[in-house]
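Left out: one protein chain. Kept in place: all the others.
Naming follows writing order (A and B), and every chain is counted from residue 1.
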Amino acid sequence: MLKRIPYLVEILTAVGLIAAPYLLPYLGFAPNTVNRILVWGLFGIGFDILFGYTGLLSFGQSAFYGTGGFVAAYLLTVLGFPNVWLAILIGTVVASIVGYLVGLVALRRTGIYFAMITVAIAEVFYFVEFSPLSEYTGGENGLPGVPTPSLYLGFTTLHFTGGWAMYPFLAACYFIGIVIALRIVRSPTGAVFSAIRENPLRASAVGHNVHAYKLMAFVVSAVYAGFAGCLLGILQGFMPPEAFTFETSGQLVMQTAIGGTGTLFGPLLGAAVWLFLQDFLQSSLDFGAAWKLVLGVIFVLLVCFLRRGIIGGFVDVIAYFTAKPHPPAPEEAPVTAEISAAISPLASVGLVRRREEAPFTGPVIEARGVTKSFGGIVANKNINFTVEQGELRGIIGPNGAGKSTFFKMLTCEMPPTSGQIFFHGRDITGLDIASVCQLGLTKSYQVNQLFTRLTLRENVVIAALAERRGKFSLDLLRRIDKVPGLDEQVEATLGMVGLTARADVPVAELAYGEKRRLEIALALAASPSLLLLDEPLAGMSPRERVETVQLLKNIRRGRTLIVIDHDMDAIFGLAEKITVLHDGALLAEGTPAEIQRNKLVQEAYLGGVAAA
Amino acid sequence: MKNSNSSSFSRRAVLRQAAATGAGIGAASFGGLAPLGLMSPAWAENHPPIGTYPAGSSGPAVTIGAAVPRTGTYAVQGEDELKGMQLAVEHINSGHELIKKISPKTTKGVLGKEVKIVVADSAANPNNAVQAQQRFISENKVILMTGSTSSAVAVALNKLAQREHVMYVTGISGSNDTTGKDCVRYGFRQDFYGQTAAAALGPVLLKAFGKDKKAAYMTPDYTYGHTVTKSMDDYLSKNGGWKMVTNQISKLGSTDYSSFLTNIANSGAEFLINVNWGQDAVLSIQQAKQFGILPKMKLVVPYQIPFLAPGVGDQTLLEGVYAATDFWWTLEDKYPLAKMFVEAFEKKYNAKPEWGANNGYMSFALWADAVENAGNFYPPDIIKSYEAGRKLQSTVGEVYFRGADHQLVRPVVIVRGKSPGEMKNKEDFWTVTEVVPGEGLMQKPDEFGCNLGDYT
Partner (left out) sequence: MITWANFIAQLFNGLALGALLALISAGLTIIYGTLGVLNLAHGAMFMLGGYAGFVVFQLTGSFVLAVAGGSLFLVLVGGIIELVIIRHFYGRPPEDQLLVTFGLGIVIVELVRFGFGGLTRIVPPPGWALGVTQLGFLIYPTYRLVELGIAAVSLTLLYIVLYRTRLGMIVRAGIEDSVMVGMLGINVYRVFMVVFGIGAMAAGFAGIVNTPVVSLTPDVGESILVRAFVVIVIGGVGSFPGAVLGGLIAGEIYSLTSMIDPAYSDAMLFVAMTIVLLVRPQGLLGTRGRE
């Protein structure tokens, strides 16, 4: 809706910032409170990109806030630096460098480990700031006497002193911050960020260098934190050592969660609620120190009942009343014709690989003596396996035969314990999954690995972006619709799996069969030359099976396919050649007819399959 | 924005207020003439607007903003300090006899205006204090800020005062820097500090214990601790050959001193010179006892801590302990004003005042005197009135402000801890052994790098 008017959000923000000093005083906001809200809001933008968009919960943002603030304050007070603006710039740059270095360490782990490491590193900063570096930071004293900025305009000089006079300066800083943040979240990088939040495994499986993007999000958050830290010192005329405390990080997390994560404006709103209540409860209601108790309770209630904070709740209410129903999931018989038409052979035209591989005539993929053991348990032993260009290979085997483990090794999701894997004649053993995907080898998963909270189109866009932009690209400020060929790729992929009409539906609302097709579409959007499909038919209704088999027939044009499935009818009908795994080892290989006659295979399946 | 004086609510008053505070909001919404917050000040009676002048003093009352610690390490001392301040406000508004002794021109209020006080909890934390005072400046248009109980707060508020052009009188602040390298034109200090404490206490220690002793120091890691420790060590090593065998620096608000005390126990020191303050002092002394350091080593408290004795809860640990202080209630026997103060305080609060209360009271009283003598609330005029160096009456005799660094020249009181048996009542913890006149204790005004800065 909001996308129709270009820069609508930016314009509304500007209007809001200009109107604020005329309106907020009537609500009881003191100028200093408003100024502080802006600094917290700016600090929070970076955190929201890190947590709300990329899904990384850091409790250590104080490290960058403090670093930026103290570097700038040190320059301005102790060194007597004349230029406030340059000091801000230097402070911010130092904070971002620190962010990069901290990110290198912290991002080695995920989840709660990541949160704990960020806490610990921030504590190191706090203690180091306090004693070893107190000569520079003033320790407990902090750095008092930070000057206010002024701006020379040629004909006059604007002095941003305290109160409302400081406001335009901070509002301008906030505006710049939010405009850049909006660019970032709408950029291709922003799309990858949300992919990482939704499903980091799949984000790397479709070819994105997840670690590099996480690091980038981390640095972005450090830049905002450092910038806000500089402004804090300037606003207060005093750079407080508290900037480095765990409490600062905690307050940021809480404000962001109260306002709403993944909204960019959430931290601003959260800070407004926080600081307003702090003032209001303390001075008007005389709550004394109990104000924090009230805020704590509000926070816990929000986390329990309103996961996306105030803004999230607001958006949900709006959506509830204005929602127009999505096109319903195609359910029963009348639609079948339409679907079959949608999955027409013609649809595969238009899927183009950006990079053409050098012509190669040997086998597409070759596994030599691949073995995988987990502790004492051997999942795959000494498998030799070759698939030729253009082939459609089926892999079957009873449960626990090691099929999925084998696939994981082929796509480099996990390294083999021993043995080698070649793709297009190139040794890919030990490469990471994203690089392998970039080479043109990817997989659709047995259990759906989708970006659940995004729409179907956004899902495919994320996969297609990896194909268009490579593993990693620093296009933070580029508009996503300026990525050449992206639209075509997405439309073609959607067309191919027959989901064009459902493109704007959130994944959560899709029918199971549609999710399975989207699962395949994610792999397809990467334009693989070799596509591995892990049980594409699992759990489907008979009608969905028919459609999917048709789909497989379509997508095999121009690419090599390896399919694992338990649906013997389908596999035997599709594949030219079948490989049978049993107890982690290769049991047999041959044409469907040969396999059906094979005694070993019949025994492995206890005769059940042979009869069928 | 609340305008409570609705009766005198005129366009002119609004404009003046807005212009004075740089709060263009008022002007813009009524006149719509000026760009937000950037309008040039144009309206004043005798003086150009500066800081909260004249907005803060245009009504029937003026407001003082106090940021004192009511929680945390220095909470007990902050509460006492606040009581002294509140008593002073009461006395100023009622034209109490004691105030008239200190500020002879006072009738009722200050220049006929009622004095109000707004209070915030600083937790002895500069950040909280600065935030609270910024709020007081913009919302209450305070014409005077006060409160510290931590020199880190005092220094931060000094700088804020200079930036915002609002007067500031320190609360308890023992750092040399407060009127030394971090002194400002808008800040004034009543109480004693590291240098004067060391210069007064040093000779007493040398006389009592002799030369060439080994001392372990405990220092809180901020401006107060570092400067007091340095002043003590400088004096004792230069004049008595005492040796600092270890200096254990801890964070303000530490709770576990075991590592520090272990180092001290193994340092071979004969004296424990504890510069820690507030609850830190109480805990470090109690834990020093746990570690057997006290009473084995002799304890010295260079900068006396209000309520140290009841806090420690074991008077034997303080018996014979020397300390320098600002005021002790038994001075009522020596100074008539002290007697009046102790009596008034006891009547209101049913307890003896500690020196923080005296400091709060005296700071306000001396400010009232400076304002009455200036004849208006224009900060530069008040500052000049302070700087004139008039002889002033106080609870510790005649004192005066030194114009060059805004430090009150005042005596330092040396006390010695009584033994439990010597105590005449439950608040009789210390004997005053000496009252050392102030002049001889002070450094040269510029020795600690004081540069006051501008009036406007």
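Please note the rule applied: a residue touches a chain if its C-beta (ideal position, glycine included) is under 8 Å from a C-beta of that chain, and two chains touch if they have at least 3 such contacts.
Because the structure is a prediction, the values reported are computed rather than measured.
Although one chain is not drawn, the whole complex shows that of A:297, A:508 or A:538 it is A:297 that touches it. One of B:137, B:283 or B:442 touches the chain omitted from the figure, and that residue is B:283. As for the chain not pictured, it touches chain A at residues 51, 55, 57, 59, 105, 108-113, 115-117, 119-121, 123-124, 127-128, 130-132, 246-247, 250, 253-254, 257, 289-290, 292-293, 295-297, 299-300, 303-304, 307. What chain B contributes to its contact with the hidden chain is residues 70-72, 75-76, 123, 221, 246, 248-250, 255-256, 258-260, 262-263, 265-267, 279, 283, 287, 290-292.
By definition in this document, only the chains that are shown with their structure count from here on.
Interface residues of chain A, counted against chain B in their complex, comprise 21-22, 25-26, 30-33, 36, 130-131, 134, 139-142, 144-145, 147-148, 158-168, 236-238, 240-243, 279, 288-289. Looking at the complex, you find that chain B touches chain A at residues 1, 21-25, 28-29, 36-38, 71, 121, 125-127, 130-131, 134-135, 137-139, 150-152, 155-156, 158-160, 162-164, 182, 220-223, 249, 251-252.
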